[in-house]
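This is the structure I have questions about; it appears just below.
The complex appears here minus one protein chain, its other protein chains still in place.
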Amino acid sequence: MDLAFTQAELDFRQEVREFLATSLPHDLSEKVRLIKRLGKDDYQRWHAILNDKGWLAPGWPLKHGGAGWSPVQKHIFEEEACLAHAPRTVPFGITMLAPVLLAFGTKAQVNHHLPRILSGEDWWCQGYSEPGAGSDLASLKTRAVRDGDHYIVNGQKTWTTLGQYANKIFCLVRTDPDAKKQEGISFLLIDMDTPGVTLRPITLIDGQAEVNEVFFDDVRVPVENLVGEENKGWTYAKYLLTHERTNIAGVGFSNAALATVKRVASEVTSGGKPLAQNPFFAARLAQVEIDLMAMATTNLRILAAAEAGRAPGPESSMLKLKGTVIRQELTSLLRRALGPHALPHQPDFLDGGDNTEPLGHEQAPGAAPAYFNMRKLSIFGGSNEIQRTIVAKSVLGG
Amino acid sequence: MDLAFTQAELDFRQEVREFLATSLPHDLSEKVRLIKRLGKDDYQRWHAILNDKGWLAPGWPLKHGGAGWSPVQKHIFEEEACLAHAPRTVPFGITMLAPVLLAFGTKAQVNHHLPRILSGEDWWCQGYSEPGAGSDLASLKTRAVRDGDHYIVNGQKTWTTLGQYANKIFCLVRTDPDAKKQEGISFLLIDMDTPGVTLRPITLIDGQAEVNEVFFDDVRVPVENLVGEENKGWTYAKYLLTHERTNIAGVGFSNAALATVKRVASEVTSGGKPLAQNPFFAARLAQVEIDLMAMATTNLRILAAAEAGRAPGPESSMLKLKGTVIRQELTSLLRRALGPHALPHQPDFLDGGDNTEPLGHEQAPGAAPAYFNMRKLSIFGGSNEIQRTIVAKSVLGG
Amino acid sequence: MDFTLSDERRMLQDSLSRYLADNLDHERRRKTLDSGAPYDADLFKGLADLGTLAALFPEEAGGFGGTGPDIALVFETLGRAGTLEPFLPAALAAPLLTDHAGLVEQIIAGDSIVTLAHTEPDARYDLADVSLSAKPTLTGTKTNVLYGAQATHLIVSARETGDRLDPEGISLFLIPTDAPGLTITPITNVDGTASAQVAFTDTQADTRIGEPGQGHALLETATAHAILALSAETLGAMEAAKDLTLAYLQERQQFGRPIGTFQALQHRIADMLTEIEQARSAVLNLAGHLDAPRDTRERHVSATKNLVGRVAALVAEEAVQMHGGIGMTQEYELSHHARRLVMADHLFGDVDHHLERFIHLSGG
Partner (left out) sequence: MDFTLSDERRMLQDSLSRYLADNLDHERRRKTLDSGAPYDADLFKGLADLGTLAALFPEEAGGFGGTGPDIALVFETLGRAGTLEPFLPAALAAPLLTDHAGLVEQIIAGDSIVTLAHTEPDARYDLADVSLSAKPTLTGTKTNVLYGAQATHLIVSARETGDRLDPEGISLFLIPTDAPGLTITPITNVDGTASAQVAFTDTQADTRIGEPGQGHALLETATAHAILALSAETLGAMEAAKDLTLAYLQERQQFGRPIGTFQALQHRIADMLTEIEQARSAVLNLAGHLDAPRDTRERHVSATKNLVGRVAALVAEEAVQMHGGIGMTQEYELSHHARRLVMADHLFGDVDHHLERFIHLSGG
């Protein structure tokens, strides 16, 4: 047993640090640090910088323009990027669609789509959930009926994150209405500008319109946009859920959030002394730091297993459970740390550029919105209730 | 709305205090204070003192030798008795069997049994649970088959508290094996010295033999020992569960336990200062005190409703849930407060009289055993899981 | 001991509830917020006409209430309906305006709003942390002034002697908001309520509330009233969140059955209900001790704010979690209550502040 990284891994970390120090624009990292709202341009700028370096697609093979990183390298990049307050890379094309195409798509699909993801020409979004199909995803109702060389798609998707920036959507659709739930589902690629596709933004509890409803009304989709076989889409969706989930624990995010809370607690005062010295606040903070120290090692254990080629089992569900609790607790601590300053709603600051002055502490405007926004962590990507059931069934059967 | 007690209630409290100050033997209250183990004699002594005063059976009508107290009076007595470290009164005859006899028994049964309970001639225990019927009590299997003027009883009961002191047991037995689960159950009174009744003590996690298994092997029970109608026993058992539960919250116990923890925390030191001044310990203690302040009022609200004649609903389940959490947390705090002193097992002290010297603090020997013993609170009397289901079904139906 | 409502209070509660049911729903609240108005002035006036504000003042001041149970009843009802209207300032100001009958009359009518300007940017939750100077004109900044941009008057805490954090030497002054030297920056809070930051520059302060330098005790009294009001409002919001959640659990189908039939959610609902009963008792405890001697009252103040704050976060988080995505949308009513439940912890001291204070008040 050896907790240490190899020299090659340490060198890689150093390389990542240097890249971030030189290539991450300050205005972008300030936006991320202050939990401001990123626009399409912000994401695309960062994607282009990463793509120039060859680091936009960490898990893709080199021959497709990926970085070809190991799970540990991905983890190191993620850690460093978070600590440097880099924007996240939007995952839908890079870590969700592309692996499915690489595993199940045609050569033509791979060669057509992957370069367009890297170049930014295509922004993908995800069409999985429906109003009646959340945790019970397999009960989805969006229909695709074959009509010559096309499928005619009708139905509705929801919770489509950043769909307002996307020109493409990958969808799970029902192609055989008579089959049992998980069967009869297909995986379909759809242009958002096809006639009959409409998008309605949903304003969330934090005031942001981050997610959308997408409506399909007699949308004609060429049959070559089917991925893999008809009625096998559930297999591909599950593949996607069990792979490419190295970052499910969010250790990098939590490390950065912990550092932010510590800094704020040292800057704001309570009874004339830094809040960090208040034993009640210090106890909350230390407790989550201790939990995070352990979860970081749980994460490394699973990474090491992945590196050795072992498939992730219920451990990734445990990581999601603990990881979301820790991330949510840290957003709660940031809000608490800011005290009365967390109350004012400051959308102008959150949407604004460098020159907007915050009321109160600079971290105040983002704190409560981030707390509310991050409630999603335990809801999406398989709710924590679903994860608990997965863990329990892995040991109890049934 | 008025949180205050009436003058009559305040007078009653004063009367109770004076009685306890003059009539509760010091050696008994010391045993209770130090969480020592009480023997049959200890209980019987206290029962006799209470009976002399007419206070042994708080809820019975005066004409049967009861105190005829209101719910609030019972609560006041309970609070004061706990604070004075009086032994609890053993409930099986007084608050469990007697109300069932008064409601459903024959005049002969009432007149025969109630005086013997008061006098101490009979010590009752409870034969409900079976090895295969715990939370699912209605699945009990102990059979009673009619044979002339007798029932022949075969089967096994378990978790029979203080059965080793009892000469009588009231049992739920199955008299109609073909009926649906809750039907076909009868309520039967059995002499423990009938041939075929055997008792086996169970040593619990705290080292005490507080509960027992009771075996019935062709035990002949006269039919006049049936309470109410044959096959209606489940109704009587449920009556018992929803009535006479004024003390389910254990507020008196918790008040006394809180006072003990506070005293210990002021007497033991940590880093050279009283533990009570340690902010981490103080936070735990304050949190449970605040919870208890609220639960005490929840308890009074339900008492006031009972006083006004309203039947308790799911509130009594909520009281059990919160009450057990608070009581268990207080036993945990006492153990924590004593630190390394809680480690040694000191059965001689716990079983001994006045003259045994404890190792460490005087509260040390009882602390860990009480913590372990009190895990039972969330298991027996309808486990907390059962209580949660009751509460949920009261609002969700089904 | 009596936990029932008097007939008068029951009538008030009924009329308030009915009026609110007829005049406020989530759509109308969203419309008010989207309009940029801090609240619905018609609704405020309508509620005032029903006696909502009068119920916060005692008879001798022209009201018909003012006791702990009155305050609790009014604010629980308001909280259940999820109002945005400026009632909290009246709860704060009521115990401070015993010598200002005319102003109280205007408050009761809904024509004047008097609010407390106390929290300073670096003060967090400590009531004694006052730096704004009164030598003799006022200079300094107050923040989190509830409805400060809509108020007609401010009661301002200012330091006459002593240092920051010294309970002695704080005085209170009544200032009209059109006084010279005031700069009022309106704020919309995350939960949709309104407040303001108020900067004072050589502002004249002629009208004292209470004795010079003795403002701390008055601040405690006003805060005790406000914490009761806010806790009761929070309790109402819990009830609203609970009702929405119970309805959703019965209606929402997943895996072929209502999600309320899943035992894991049932047990969490049971814990949530149990905790809400705890919060109700905590509110009753403070309501019943609002006029108790200072030490007793303040122990209940901190116990109640701590407990209600913990339960509020639990209810908000569990209600949203059990709803799933829909619980996170602004379109759905729960999001409003969830924000109120969470953000109330940031007013008048959060759960940690009051836990520490409870320990201190208990002699720890």
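Order of writing sets the chain letters: A, B and C. Residues in each chain are counted from 1.
In this text, a contact is a pair of C-beta atoms (placed from the backbone, for glycine too) under 8 Å apart; a residue touches a chain by one contact, two chains touch by 3 or more.
This structure is a prediction, so every number in the text was calculated from the model and none was measured.
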Answer for the absent chain's shown contacts is A, B, C
Of A:M295, A:A337, A:L350 or A:A367, the residue touching the omitted chain is A:M295
Sole touch to the unshown chain from B:P177, B:G309 or B:P340: residue B:P340
Touch rule applied to chain A and the missing chain gives residues 1-6, 9, 72, 276-277, 279, 282-283, 286-287, 289-291, 293-298, 300-301, 303-305, 308, 314-315, 317-318, 321-322, 385, 387-393, 395-398
In the full complex, chain C touches the hidden chain through residues 262-264, 266-267
Per the touch rule stated above, chain B touches the missing chain via residues 129, 132, 134-136, 139, 158-159, 202-205, 207, 211, 268-272, 275, 278, 280-281, 284, 332, 335-336, 339-345, 359-360, 368-369, 371-372, 375-376, 378-380, 383-385, 388
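In this text, only the chains that are shown with their structure count from here on.
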Centroid check, CA-based, most central chain -> C
Dist(centroid_CA(chain A), centroid_CA(chain B)) in Å evaluates to 53
Residue numbers in chain C touching two or more further chains are 355-356
Flagged in chain A as touching 2+ other chains are 280
